[in-house]
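The structure's right below; bear with me while I get my questions together.
A single protein chain has been removed from this complex, and every other one stays in its place.
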Amino acid sequence: MLQGIPITSVLIVSAFMFFAGVCGFIIRRNMITILMSIELILNAVNINMVVFNKFLFPDQLQGQFFALFIVGIAAAEASVAIALVINIYRRLNSISVDKVNEMKY
Amino acid sequence: MNYSLTILILLIPFATFLFNGLFGMKLKPIISGLIGTIGLGVITLLSYLTAWQYFFVDGMVNGTFPKIIAMSMDWLHFTDFLTVRIGIMLDPISVMMLVVITTVSFMVHIYSLGYMEGEKGFQRFYAFLSLFSFSMLGLVVATNIFQMYIFWELVGVSSFLLIGFYYTKDSAVAASKKAFIVTRFADLGFLIGILLLSFFTKTFDFKTLTGSDQSIFANAAGVNFMGISVMTWAAILIFMGGAGKSAMFPLHIWLPDAMEGPTPVSALIHAATMVVAGVYLVARMFPVFYFQAPEALNVVAYVGGFTSLFAAVIACTQYDIKRVLAFSTLSQLGYMMLALGVSGYGGEEGVGYMASMFHLFTHAMFKALLFLGAGSIIHAVHSNVMQDMGGLRKYLPITHATFLIACLTIAGVPFLSGFFSKDEILVAAFHHDKLLFAVEFLVAGLTAFYMFRLYFNIFWGKEKHYHHTPHESPKTMTIPLMILAFGSIFAGYIPFHKLVTSDGMPFESHMNFAIAIPSVLIGLIGITVAWVLYKKETTIPERISKGLGGFYTAVFHKFYFDEIYLFITKKIIFNYISRPVAWFDRHIVDGTMNGIGWLTVTSSKKIRNLQSGNLPQYGLVFVLGAIILVLVFAFII
Amino acid sequence: MALNVLMFYLLSAVIVICSVLTITTTRILRAAFYLLCVLVATAGFYFMVDYQFMAGVQLVLYAGGIVVLIIFSILLTSHISHKFAKPEASRLIMGVLVGVSGFALSTAAILKFTFTPTTNPAMKVDMQAIGLQLLGTGKNGYVLPFEVISILLLAAMIGAIIIAKKGK
Partner (left out) sequence: MDIASFNLMRNELILVGIVLIMLIGEIFTKSENKNKLITLGTILFGVATLINFLPLQEGMLFGGSFQTTRMTMFMKSVLNLGVFIVFLQSNTWLKREDNHGKIGEFFILIISTLIGMNFMISSGDFLMMYIGLELATIPMAALAAYEKYSEKSAEAGIKLILTSALSSGILLYGLSFIYGTTGSIYFEDCVRNIGINPMQTFGFVFFVAGMAFKISLVPFHLWTADVYEGAPVNVTAYLSVVSKGAAAFTFMIILYRVFGSITKVWEPLLYTLAVATMTIGNLFALRQNNLKRFMAFSSIAQAGFILLGIMQGGTLGMTTVVYFMLIYVFTNLAAFGVISAISEFSGKENITDYNSLYKTNPRLSLILLLALFSLAGIPPVAGFFSKFFLFTAAGAKGYYILILIAVLNATISLYYYLRVVKAMLIDKSDEPIATFKTPWPMRISLLICVAGIFVIGFASVIYEYISSISFGIN
């Protein structure tokens, strides 16, 4: 309990966000929106990390630093992913995931 | 005396394999063939020397033939207590097997020089033959069950390569795959059996396992699984491996199909050597079976008995000559298994053991002869089917003579080798179990019948229209036939009861006329029936009917008797026994195995949509999998 | 109700609503905008719990960097007016099902657990402490991850370049 906010409610909000992201990954067909869903997922994780750190283990900054590095890596991931999306767009003139299923079964 | 040269028995075929495999393509076919053949000749000689040394020079120590470890080296430290060694062990059965394998293999090598001449991949064929010989020899001299397993699999591989070698047609390929997969399936049992056995005994070594010290089994005492002791399980699983290689029912289905391979291969692998590996395995582990798992030994006996009857019945209905021989092999292997199953341990009790090994030896000679003879016939008429043959005796005199000798031998005609070994088996069965004895007695008659059905159909009867006049095979092929015929006749005079016994101690064996005479009689009856049925329908050359004289005329004229006979055999036995059995074999036993294959392939087709190529679906499966696992492991369990 | 509690519920509402909108809207640029809202609300949340540095990073890197990157790529690859088709019903049902069941499970797991905060005194979070830890080499020092992530960024950059650069 921090300043009247129970930790569970924050965790539930982040869980909602996380599974919204997961749901988005599944129902979306556009690669960039899928990428956005992933950002949602990572952001939810960050909230978790920070909240645990602040509410439960404020004697160290492990959660916060973890979140910090996640942000950094998310940026790297996003840049490579976008490069790949553009690569696909050049080739197929579309960024719909339904177009990239040449390989299957 | 040391046996340091025995290592060459393994090294030479391996070297010729490597040489022919790597450089064979660059050589003239005949050179590569000769290299293989000469290499094998050398090790045949070495094996004979070893046998001579082992049995007659060194002989017995304290009244028994010892188990000599001629070579052994540490190989793998498995766990703290288990170490795998690789080496060479000499004892009566392994020495005997050395002789059998090298002899037959040498004959097949020579024979193939003629038979395979001009075939594509002649060099590869010889490379594979060498590989096979190497692995088979490694199998028999193994000092421990692990080493045996490795060579066991290697034998499977080389057999796969050889069966699939010759024909480019799909059936050969399917057959080789089937052989490999069925035996692998059996080996799965073998492997688990080995794991169980070594887990409880903490050793792989045959010397320890089959030695007199039974305390190694103390760990297993009282351990049961589904009401059966764990050692029995281990023994049954190991037998499963043996049953796979030796084609015991219901794992026999690969052997008849394996006849798609070149005929010399059938002679070598599917008659004389590889298929007896299972029998050899049981013999090798015999003390374990006998003392620790007597129930398993009963299983061995009944599986053997059933297989021999089953296969003999089917053999009567086949038209492809190689398939007849294949089923005959099954039947004879059943004999050997049964003999082991009914055997006791030590002295005269162990007559079954001795008989089994004896029969293994003689069978190797005459069955190899039969297959090589069949090869010679096929070579001459370019067909496998009996209906295409007839009256061949004047075109193929040597083949005819040797084939007749082999048929007489397998039918158990007195003073030929098959008579002696089969008689011992019948004696052993008689003392142990009357039912099994009755079965074997019947099989003896059936064997004579179907072998002579084959013989008469090929060499007698109406001459068929041949595309070109059949001619006798070249020397390279007929000489091995003659040598093997010699072996078939005289192998029976080797005093096996003095050399190869269950506990290494010789015992006195004597002819049991109360059993020998009826068994000879039923054999003769079988021959006669075949003669009546398959010679009568053809125009018989006059001099033969003259030669056979009154007996033949009598049979000929009493055709009402004949009619009844025909009715019983053809209408009733064939239609209601043999045909259904063959049908059962083809459709139910075979079908089950094919069904398993079909099921696998079909289910793999059905689930293909899991891999739809669609990215969100991948995410869905991923998350769904994770969530279900969470649900199960965090909330349910 | 204290102001910060009210604040929390407000931010939570923004996060929940905008996350749903991000994954449901049919216009791609709007999705990016809703994502931005979520990220900013998250930053606001970090401010609330007094992690200013983290909040700053969130705003600069996430909201400022990644979202801008995404918007650029949208502009490169899509027409702004373009509307997507609705997802197939089966896919939609499965997606929602997975989302809802996952959410339910994680909520259940969270609610079942009794959190025990540490009794150690809280660390003072100021720039100096963060700086020292970020370059610390002992336990709770983050110089190693910091260095490794620099290799990661280098590799990612090179990777992105070789993919995106036009072939000869």
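Order of writing sets the chain letters: A, B and C. Residues in each chain are counted from 1.
Here is the rule we use: contacts are C-beta pairs under 8 Å (C-beta built on N, C-alpha and C of every residue); 3 or more make two chains touch, one makes a residue touch a chain.
Remember, it's a predicted structure, so these values are computed and weren't measured experimentally.
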### Query
Of the chains you can see, which ones touch the chain that is left out?
A, B, C
### Message
So one chain is hidden, and I want to know which residue out of C:Leu3, C:Ala89 or C:Ile162 touches that hidden chain in the complete assembly.
### Response
C:Ile162
### Summary
For chain B, residues touching the missing partner are 21, 25, 74-79, 149-154, 156-157, 160-161, 164, 168, 172-173, 177, 180-181, 184-185, 188, 191-192, 195, 199, 597, 600-601, 603-605, 607-608, 610-611, 613, 615, 617-619, 621-626, 629-630, 633-635, 637
### Query
So which bits of chain A touch the chain we can't see?
11, 18, 21-22, 25, 31, 34-35, 38, 41-42, 44-45, 48-49, 51-52, 56-57, 60, 62-63, 65-66, 69-70, 73, 76-77, 80-81, 83-85, 87-88, 91-92, 100-105
### Query
When the complex is taken as a whole, what residues of chain C touch the one chain not shown?
105-106, 108-110, 112-113, 115, 118, 136-145, 148-149, 151-152, 154-156, 158-163, 167-168
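Simple rule for what comes next: only the chains that are shown with their structure count from here on.
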### Message
Chains as vertices, touching pairs as edges: which of line, ring, star, complete or other describes this one?
### Response
complete
### Query
Taking each chain's centre as the mean position of its Cα atoms, how many Å separate chain A from chain B?
65
### Message
Averaging over Cα atoms per chain, report the distance between chain A and chain C in Å.
### Response
6
### Task
Averaging only over C-alpha atoms, locate the centres of chain B and chain C and give their separation in whole Å.
70
#### Entry: Residues within chain C bordering two or more other chains
91, 94-95, 98, 102
### Overlap residues in chain A, where contacts from two or more other chains coincide
22, 26-29
### Query
For chain B, which residues are in contact with chain C within the complex?
616-617, 620, 623-624, 627, 630-631, 634-635
## Note on the structure
Listed in rising order, the residues of chain C that touch chain B in the complex are 91, 94-95, 98, 101-102, 105, 108-109
### Message
Give the list of chain B residues in touch with chain A in this complex.
### Response
608-609, 611-617, 619-620, 623
